[in-house]
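My structure is below; once you've seen it, I'll send some questions.
Note that one protein chain is taken out, while the other chains of the complex remain in position.
Let's look at chain A:
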């Protein structure tokens, strides 16, 4: 059987539309590195269900591939990398607002 690729749960915040990630202690964070890195498939499904039950806080929750990094989980696909920082044509979004 193929090995399960680790995941994070991600969505957009209902009010601002910002990209958010689910933490291990059930908060929604703007920072990818603070997300819970889920390494077990069954647990991933449970966490996704939990996220989907929070429809009044976030929209469109899904599981995104990630890997362990120095400061916490890191995205693997370029789309998810862009979602952690914002557009490349202006210093807008997270790259300007976080840090």
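In this text, a contact is a pair of C-beta atoms (placed from the backbone, for glycine too) under 8 Å apart; a residue touches a chain by one contact, two chains touch by 3 or more; residues count from 1.
Criterion: contacts and distances are computed from a predicted model.
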| item | value |
| --- | --- |
| Choices "ABC transporter permease", "(2Fe-2S)-binding protein", "Protein-arginine kinase" or "Sulfite reductase" - which one is the UniProt name of the chain not shown | "Sulfite reductase" |
| Hidden partner interface residues of chain A, rising order | 12, 14-19, 55-56, 59-60, 76-79, 82-83, 86-90, 92-94 |
